[in-house]
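Worksheet: the structure to be examined is printed underneath.
Removed: one protein chain of the complex. Kept in place: all other protein chains.
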Amino acid sequence: MNTHVRRAAAATTAVLTLALLATACGGSGGGGDSKTVTLVTHDSFAASKSVLRDFTKKTGYKVKVLRGGDAGAAVNQAVLNKGNPQGDVFFGVDNTLLSRPLDRGVFTPYEAKGLDEVPERLQADRDKHRVTPVDTGEVCVNYDRAWFADKKLEPPRTLDDLTKPRYKDLLVTEDAATSSPGLAFVLASVAEYGEKGWQGYWKKLRANGVEVVDGWEQAYNDRFTGSRGGKGKGDKPLVVSYASSPPVEVLGDKSPPAQAPTGVAKGTCFRQTEYAGLLDGAKNSKGGKALLDFLLGKRFQEDLPLQMFVSPVREDARLPKLFTKYGQTIEDPATLAPEKITKNRERWIKTWTSLAVK
Amino acid sequence: MLRLDGVTVRFGTHTALDAVDLEVSAHETVCVLGPSGSGKSTLLRVVAGLQRADEGRVLLSGRDQSAVPPHKRGVGLMFQDHQLFPQRDVAGNVAFGPRMHRTGRAETERRVAELLELVGLPGAGRRSVTALSGGEQQRVALARALAPEPRLLMLDEPLGQLDRGLRERLVVELRALFQRLGTTVLAVTHDHGEAFALADRVVVMREGRIAQTGTPLEVWQRPASPFVARFLGFDNLVPATVVGQAADTAWGTLPVPEGTPRGTTRLLVRPGGVSLRAPQEGLRCTVEARTFRGGDASTVTVLLRPHDGPPLEAACTLRDAPEEGAEVGAVFDPREVVALTGPDEESVGTDEEVFETDEDGPGTDARDAETDDGSSRPGLFPGQLFGEDVPKDA
Partner (left out) sequence: MDLARREIAPRGRTRPRALGTWVRLGLMAVPVAFFAVFFGYPVAAIVGRGLRAGGQWHLERIGQVLGDGATLQVLWFTVWQAAASTALTLALALPAVWVFARLDFPGKRLLRALVTVPFVLPTVVVGSAILALAGRGGVLDEWVGLRLDTSVWAILLAHVVLNYAVVVRTVGGFWSQLDPRQEEAARMLGAGRFTAWRRITLPALAPSVGAAALIVFLFTFTSFGVIQVLGGPRFATLEVEIYRQTASLLDLPTAAVLTLLQFAAVAALLAVHAWSLRKRETALRLLPAEHTARRPSGAGQWTVLCCVLATIFVLTVVPLLVLVQRAFDGPDGYGLTSFRDLAGQAEGATFVVAPLEAIGNSLAYAAVATAIALVIGGLAAAALTVTPRTNGGAARTGRLVRGFDALLMLPLGTSAVTVGFGFLIALDEPPLDLRSTWILVPLAQALVGVPFVIRTMLPVLRAVDVRLREAAAVLGASPLRAWREVDFPLVRRAILVAAGFAFAVSLGEFGATVFIARPDTPTLPVAVARMLGRAGESNYGQAMALSTILMLVCTAVLFALERVRTDSQGEF
């Protein structure tokens, strides 16, 4: 009996010690001190260390990065933590999700320096400035150049092309319910054919043998013939991916080829723009504002492409050679108003699921 | 040295120890004798501090031990099934106690070697305890219990699991050892032979109470009650009315020793006190069975069925033993007749059941060991023969 009492005592001591330790570490790690500015973001956020060091040098603030899952999860966490945020600035809400935090008042207005360099079409919430655009990119159908050359087939260029018999059983896309590019591709079809027509388009697409897999990883790495990560084991020469995927394919090559092994069907694109905002209730809102300025600054904007494989929103930002050589500029990608997306999203996904999956 | 004052332990509705008073003086070896369920193991556990007394006190060297945890009582306990630590070798087991008492390494090693020598296992220190025979384990357990030099050594069925030869040898060895070391010993056993051979004093327990206390000889010669008598293996019991030097029983008129109080009582006739003659010379009986006991005297126990009264046992030599079915006459020797002063109680249960030995074997659930079964009954008086002179022929 006494054994247990003593054991309990010992263990309690251990737990208490641990708890103290935790509190101590927690205290020092908290975002409350004014020399630190905390950036809450998703898992895909990336920046060069030297760039962040520049920020510290310039402003005196150290950046602490908190990541909370994929883009959707991170946004939802920010929404749930409204009023008592985990940090000062949130980065990583795109136009498909933008209404959610805006409607719930997650952000405080702040007009970041450098907005005048950003094209108007990329600016959302232009009157209130609750969010600042940071990067943009397109979700497009990618094709395997070698495969189409081999088959002496012209790669598709538009959404319409994809329903043509010669492209039967060639396309793989992602589940719109769980995958962000999958949803973007559905939204592209909505933008193109409208509320009435998009369902008919998907019926045709289904009849033409579109395959839906769960996530981008499976679609791109396992099914896409043009993915070198997949070692050409795939069986689909068309995949829904990003406009920036081709340059990434040649990233790190010692002898860069003349052109990327994959191409982009320019008429199939949907624009995703990512925004950042000052969190309501931020403990270091001064530092937060400085960080927003910095995110829109040239230094960070030019660092973006090779870190997150997206394009800068600033028109005066220089693109790296990899992008200018292997990337393609999409002139007029499809897009939809954030409010419209928010309003219909769930219904569209449900309809789409019944059309394309079940 | 050790004193128990009205110690009572209850398990639920069952009383395992019922107001037990007991005293053990320094350098004395006391053996608690009793059938399974009599509370003798609980007694040791209370003294060791492994079991809390519901009432009463345990005093060691005059000091109340209620608030003293087991490890600070300075008593040793040798468990019935040894409970050697399987993960330690022999030396590791023996050295455990000294280590707990912060004895120096060299001193510990010296003591371990000495004790192993003492128990007859010199040089066995590195052996694994799981590879030892039962007797060897017993010796290691003893050495382990002795190693911290306890002021009181308690032994729970110390020789319980050993074969007969080893047991008899070890009993002698142990007694010699305890005398040599001057150890105070409190042992419990269900085997009266073991108790008598080992103890200076025997305490017979029954259902949580002390039935009789005395030297082995006293208890053997003058069992205080039918229970004690039966427990010692005496079955020749008969109700009797004592009138002067004789008693009236179902077996006829029996001679009784001088000084036997008058009145109704029970008589015990030791088998050795029944001699067999021709049928007409004594109580007429039929020989129902004979059991050869062996031993130096080539003893045979003869079960007799008198024409009247309960069955009767007689001991005789092989040469004199009658055939089964023969008619004999039983004659009683007054020196082997004892009047039992304890209360007349027959409802002890069948002997086999009560005297079943295996109290808690190693394979049984450990938790069962804590509870002795049985129910409380009106108790027996402690024997009052303590300190009287002892007859010479035993």
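Should a chain be cited, it is by its letter among A and B, assigned in written order, with residues numbered from 1 in that chain.
Here is the rule we use: contacts are C-beta pairs under 8 Å (C-beta built on N, C-alpha and C of every residue); 3 or more make two chains touch, one makes a residue touch a chain.
Since we're looking at a predicted model, the values are computed, not measured.
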{"item": "Option from B:Met100, B:Val243 or B:Ala289 whose C-beta touches the chain left out", "value": "B:Met100"}
{"item": "Contact with the hidden chain (one of A:Tyr110, A:Phe148, A:Phe185 or A:Tyr220)", "value": "A:Tyr220"}
{"item": "Residue in contact with the excluded chain [from B:Leu77, B:Cys316 or B:Ala330]", "value": "B:Leu77"}
{"item": "In subunit A, positions touching the absent partner", "value": "1-12, 14-15, 18, 21-23, 25-26, 29-31, 38, 40, 43-50, 52, 64-70, 72-73, 76-77, 79-81, 84, 86-87, 100, 175, 177-178, 212-218, 220-223, 227-231, 233-235, 241-242, 245, 248-254, 307, 309, 345-346, 353, 357-358"}
{"item": "Subunit B, residues in touch with the chain not shown (by the definition above)", "value": "11-12, 45, 48-50, 52, 54, 66-67, 69-77, 79, 81, 83, 85-88, 96-97, 100-101, 128, 130, 144-145, 147-148, 362-363, 365-367, 369-370"}
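Everything below uses one rule, namely that only the chains that are shown with their structure count from here on.
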{"item": "Intercentroid distance (Cα basis), subunit B paired with subunit A, Å", "value": "86"}
